[in-house]
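Encoded as structure tokens, here's the structure I'll be asking about.
Yeah, one chain of the complex is gone here, protein chain that is, but the others are all in their spots.
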Amino acid sequence: MKPRFDWIPLALVALVAAAALPLVASAPIWLTLTVAGLAMGMMIFMMASGLTLVFGLMDVMNFAHGVFISIGAYAATSVLIALRGAMHADSLAANLAAMAPAAAAAIAVSGILGWLFERVVIRPVYGEHLKQILVTMGGLIVFEQLIKVVWGPDMIAVPRPQALSGSFILGQAAIERYRVLAVVVGLAVFAAMWLLLNRTRLGMLIRAGVENAEMVESLGYRIRRLFVGVFVAGSCLAGLGGTMWALYQESITAQMGMQVMVVIFIVVIIGGLGSVGGCFIGALLVGLLANYTGYLAPKLALGSNILLMVLVLMWRPRGLYPVGR
Amino acid sequence: MPEPMLALSGVNTRIGQYHILQGVAFEVPRGGLTMLLGRNGAGKTTCLRTIMGLWRASAGSVRVEGRDTTRLPTPELARLGVAYVPENMGIFAGLTVRENMLLAARAGPPDEKRLEWVFGLFPALRKFWNALAGNLSGGQKQMLAVARAIIEPRRLLLVDEPTKGLAPAIVANMIEAFRELKRTDTTILVVEQNFQFATSLGDSVAVMDSGRIVHTGAMADLAADEGLQQRLLGLSLDAHQ
Partner (left out) sequence: MIRSLLSADPPGSRLLAASLLAVLVGLALAPFVFPGARSLDVAARVAVFVLLAASYDLLLGYTGIVSFAHTMFFGIGGYGIGIAAASWGSGWGSLAAGSLAALACSAAIAFAVGLLSLRVRAIFFAMITLAVAAFFQILASQMSWLTGGEDGLNFNLPSVLSPGTKLVAAPVLGIDLNGRVLSYYLVFGCALALFLVLLRIVNSPFGRVLLAIRENEFRAEALGYRTVVYRTVANCLGALAATCAGLLYALWLRYTGPATTLSFDIMIDILLMVVIGGMGTMYGAVLGATIFVLAESYLRDLLRLASDATHGVPLLPALLHPDRWLLWLGVLFVVCVYYFPHGIVGRLRARRP
């Protein structure tokens, strides 16, 4: 009775990629699309993972999660614009030296905001789902407006670093450099989360808390602190994800957080509410499918993730990896 | 007269609009095992949850070793040395047996001797040490739940129906384990429906009905008096399987 891992959802990702190959009918294009899909999935995962963990741990669905994404993106963009010189330098080292403080700023600003948000907005409405939805929705409205107050209502162009613009040529396939970076960062974040959750005592506590918060308290752990920590970490990740997303889109608006929220909700539902692994696989599926359908049937592309959600829920009504409760 | 391990006085607990505990008062003496008996719906589980701080008493007080814990948050109560095994066992199904035990040992990895002692009580746990707790059988889960509560020495152990739904052989194993536990200086309060368990382990007893304590005394006296059993529990303990 070793702990068994459910491989089927993971195999599903490979299956989708494999099934797309004959449909696309061109290996180089398929490779380009696959990398694009994985990159998109990784970014969505970064933005969504905090949300699913917060829900699992404390039964709180934060409809204002998108705010952390936008705020992070705006903070990073402010830094990037200030460091414009380094961004335009044709040296990867200089580019990364500009991106690192930008990402740090995004993480810090989103994290601080997350901490405040948990204290002020969410804490009074624990256990009351209706109020939670309404209040976090209200937070979304207010913060979206505050972003407009601080950064102005117009779309802001985000400079993409010189060394990360353009593509590699791999055989006949053109692979955008930035997408490779997104995949690398996303994998690193996922690996770090996986190690934290499965190899540390803190991770054990979080997993136990997702299953049965009351019992964790009965064992003598202050779950409130754990929750604040996870909430802040989730906000930080959203800020990082927002930064990556902003660089990918090369522009930001105050509404960007809300716009990606629909996809994030879909990913969280597909993965199973509260499951980080499910969130990861759900994000990859959504990213891949969006890119394949975008090539094969552009009209379907925007709706592909919802069709995917319907199919997954028909197969597993509680998501790919249902979490206990 | 030494301070009792646990003392409840005038405890009232409401869940939503229901008034479950209506002035519960009893004491659990230091050492030994106290049984909390009563019909279904008498408020026994609510009583344990109130002691553990999982429900809040709206009136009255709970004292642990003289200290007022009525308003104390659950984790602080656990840190005073109170361990709780809930009715649904509360094991973490997605964690392995080992991880369940490691979490319960707050002070750090349990020492070899203690672990051997626990394995001695529940041998199945050694066998399934690295298995997912969710894959254990009902009886093994119950053993894990109790083992988790005693992986470190605790002052007071609250156990809600440890033999519920278990096969007779496993009940016997559980009784043996509790007998061994009684030899330590842990005080134990058990909610139980099983007659064999109650009579073979209980030192003292408290009986609840409709949210109140209606009888306290020695277990042996209640076990010997069928008329009293009939009056308090609505049936004799013999039939109370």
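Note that the chains take the letters A and B in the order they are written out, and that residue 1 is the start of every chain.
By definition in this document, a contact is a pair of C-beta atoms (placed from the backbone, for glycine too) under 8 Å apart; a residue touches a chain by one contact, two chains touch by 3 or more.
Source: prediction; values computed, not measured.
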| item | value |
| --- | --- |
| Displayed chains contacted by the hidden chain, counting the whole assembly | A |
| Candidates A:Ala97, A:Ile112, A:Ile133 or A:Val228 - the one touching the absent chain | A:Ile133 |
| Among A:Ala75, A:Met258 or A:Leu320, residue touching the chain not depicted | A:Met258 |
| Selected residue (touches chain absent from view) among A:Ala19, A:Leu92, A:Leu146 or A:Leu311 | A:Leu146 |
| Interface residues of chain A (partner: the chain not displayed) | 55, 61, 63, 121, 124-125, 129-135, 137-139, 141-142, 145-146, 148-150, 153, 258, 261-262, 265-266, 268-269, 273, 299, 302-303, 306, 309 |
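Here, only the chains that are shown with their structure count from here on.
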| item | value |
| --- | --- |
| Sites on chain B touched by chain A in the complex | 52, 54, 73-75, 78-79, 83-84, 86, 90-96, 99-100, 102-104, 106, 128, 130-132, 134-135, 148 |
| Interfacial residue positions of chain A with respect to chain B in the complex | 1-4, 201, 204-205, 207-208, 210-212, 214-223, 323-324 |
